[in-house]
Each structure stands twice: as structure tokens, then as C-alpha cells.
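Attaching a single structure in C-alpha cells format; questions to follow.
Removed: one protein chain of the complex. Kept in place: all other protein chains.
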Amino acid sequence: MNILILLDFAGVAVFAATGALAASRKQLDIVGFVFLACVTGIGGGTFRDLVLGHVPVTWVRNPEYLLICAATAVLLYFTAHMMESRYRILLWLDAVGLAAFCAMGAAVGLKATGSPAIAIVTGMATATFGGILRDVLAEEKSVLLRPEIYVSAAAAGSALYTIADAAGAVPGLSALLAMALAFAIRGGALIFGWTMPSYRARAGRNEAELLRDGIVSPPPGQSR
Amino acid sequence: MNILILLDFAGVAVFAATGALAASRKQLDIVGFVFLACVTGIGGGTFRDLVLGHVPVTWVRNPEYLLICAATAVLLYFTAHMMESRYRILLWLDAVGLAAFCAMGAAVGLKATGSPAIAIVTGMATATFGGILRDVLAEEKSVLLRPEIYVSAAAAGSALYTIADAAGAVPGLSALLAMALAFAIRGGALIFGWTMPSYRARAGRNEAELLRDGIVSPPPGQSR
Partner (left out) sequence: MNILILLDFAGVAVFAATGALAASRKQLDIVGFVFLACVTGIGGGTFRDLVLGHVPVTWVRNPEYLLICAATAVLLYFTAHMMESRYRILLWLDAVGLAAFCAMGAAVGLKATGSPAIAIVTGMATATFGGILRDVLAEEKSVLLRPEIYVSAAAAGSALYTIADAAGAVPGLSALLAMALAFAIRGGALIFGWTMPSYRARAGRNEAELLRDGIVSPPPGQSR
């Protein structure tokens, strides 16, 4: 599983970098950089470990994960201002991390449970939860709600991992195939604005419209 | 405990439906529907399992929970646009899920610990965390902060479960009583705008007022 461990380290580092870039956009101090880098870098894996019952979680047993996050955060702290477009770089690093983590998460889930359905879900969760936590904590526009394909890329990569595994591929090969597919899909979405072919329902009414249309009640104390 | 398992499946399905409706309001793609449906449908139970130490969590041991969420999401994906008021339907399905899950959560908590206090808390948490996660991830107005009764309905249902259990009722009956009470309270709150009888303190000052009144400092680099 050496290539999987490498993948995991790489995924942690690039997700940590996206957390540090979000910290830079919010002008946090160096400890804020380290904090957001850790949350983003190890958030997805922490969730995966918890639901599978792998405790103490990976980074408690292997503190080098924290060191990778911290080192990445310190590096970005001194270099983020040199980048022309931190948000674009954040999105691309997030795509690399998404690809690495959907393969890694699917591999761990499949090994732990033998269930392809669980493997796909742990792959998707590992790949997306770090970025979702980052966006919630940094009050960034959620990558989950952006129009281009995001979760779907992780789902496709995780699914390909389980298919390749069922077809007899070794974990390293399955992981590389899964990563390549997830990165190709997410990268295409970033470049070309790919969205899923879909019926596009109308957007939800906002709070003011819900009030006007009588769907929700006004707060007590106002005239009804 | 057959009726409890049925309740659990029903609660998962209706919460998954509220997640899918939130996805529809945000015009997500079909994988976004499935993602939000899963988070909302199994979020509360996941939290309950984790704090009680029931790992791997329920949906890892029984992947049919995921299939229920995914099937509900796909169904809603093709039908949500036919609904006149998705937000109102979301609130009512959320009420059904709240009622089912406060009974289920209290039953699991009581069985695991024997403590009524813990049972009430696991009931409340199971009933509300899925919806809270949905609102945070979909950037919807939080159901927790709406003026009408919400958490209180789950608290009342969970408390009734522990009382009925202490009075010697079988789990199925305790659960039905708890559900009926929680749904009656939350439903009444939705129809009539019920709020708890309460002293209503003034609202908090917002950030601009906090700055003006000198309660928080302006960001460095601005004149003080």
C-alpha cells in the first residue's frame, strides 16, 4: 500500500494548502493559517476514520500528518502574497486533493467493510469534507454549491476504484485510475464550466419571497 | 424493536427528502441531491452513534440506509419541480423526520446508557442535527434560528419516551406516543406560528453597531 500512503500525504498537503490560501484571503495570522490547513488537510480523513471506528484517528496515531499541514501552512504564509490569483490556485489544488482522497477513501472503506457502496461513500466523504469544512469555517462561498461538477467527480473516482478492484487490479493501480478519472472530470469542470447534463429546476425563493408568499410566518411581534 | 426500525427508515427517508429539496432550491445536480440527502438523512444518527461509541456507525453496517437516501434523492430530482412550494414541503417533511428521530434517538440512548437525561439529549440530537447540517451546507436560513418551536418539540417527544418507558410501556408504544407529541407540537408551530411563552429579550447588536458602540475593536490598519 506504499503508493496509497504517498497519495494520502500528497492529498493532505494540497488540501492543507487550500486551507492556508483561504486563511490568506481572510488575512489570518500564522496560527490561523496552521489551524485552517489542519482542518482542511485532515478533516475528510478524520470523518472517514470516525464512522469506520478507526480510533484513535490516523493523525493521532501518526502525528506526521499534522507536521505536513503545519509545514504547508508556514510555507504558504510566506509565499501566498506572491500569487496572482489565490482563489484559482485554491480551486486547482482542491481538485488534486479531491482526486487523491477519493481514491484513498475508497481504498480504506473497501478494505474495512468489503462493501462497494460504503467504499464509494467513504471515498466521496474523504474527498469533499475537508473542503466543505474549510469553506464553512472561512466563510467562503461553498465549493459544494458552485455550479460546476464537484461531488460527482469524487463519486466517479470512488466508483472506478471499486470497479477496478473487483476486476482484480492491485490497490495502487486502482488508485491511479480513480485519481486520473476524478481529476480529469473536476479539471474539465474548472476549465470548461462543465455541469452535469440535467433538468434545471427553478431556484428556491429567498426568505423575503417566502414571507411575501405566505409560506413562512413573520416573526412574532410583527403584524401578520 | 420492529416498529423502531420502521420508524428509523421512515425518518431517514423524509429527512433525505428535505435534503433533496434543499438541493433543488440551490439547483444542484443529481449527485448534489444524493449528497445532501445522505447528509440530512443520516447526519443525526451518525452523531448519535459516534458519541455512544456505536462504531462502525449504523449506515456503515447497514448500507441500505444509504440506498434509501439515494433513492429518495433520485425520486425528488425528477419530481421537485412539480411542487408548488418546496420550502413549505421541506418544513413539513422535516417535522415528520423530527418526530420519528426524537423517538428513535431516545430509544437508542436509553437502551445504551439507561440514563433518561442522556436519552433526551440523544433524542434531541438525532432529531435536529441532520436538519442543522442541511441548513449549514445548503446555506439555508437555519431552522434552529426560526422563531417557531423546533428543538423544543424534539425535547418534549424525547422526554415523553423516557416517561412512557419508565411507566412500563413497550418501546413501540413509547415511540408512537413520543412521535405523536413531537409532531403535534412542531406541526402546530408551523401552522399557527407557536412560540414558547417567553420573556423576549432584545436582539443582539450586529457587527456595525458593535463597532460603533466600541464593544469590538476595528480591524488593525483602520483608524481607532
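Chains here go by letter, A and B, matching the order in which they are written, and residues are numbered from 1 within each.
FYI, a contact is a pair of C-beta atoms (placed from the backbone, for glycine too) under 8 Å apart; a residue touches a chain by one contact, two chains touch by 3 or more.
In this text the structure is predicted, and so the values were computed from the model without any measurement.
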Touch as defined at the start, partner being the missing chain; which of B:Ala117, B:Ala166 or B:Ile191 qualifies?
B:Ala117
Using the touch rule from the top, list residues of subunit B that touch the missing partner.
50-53, 55, 112-113, 115, 117-118, 121, 124, 128, 132, 136, 142, 144-145, 147, 149-152, 155, 195-196, 198-205, 207, 210, 213, 215-217, 219-221, 224
List every residue of subunit A that touches the chain not included in the displayed model.
22, 24-32, 35, 38, 46, 50, 55-57, 59-60, 63, 66-67, 77-78, 80-81, 85-88, 91, 136-139, 141, 146-148, 193, 195, 200
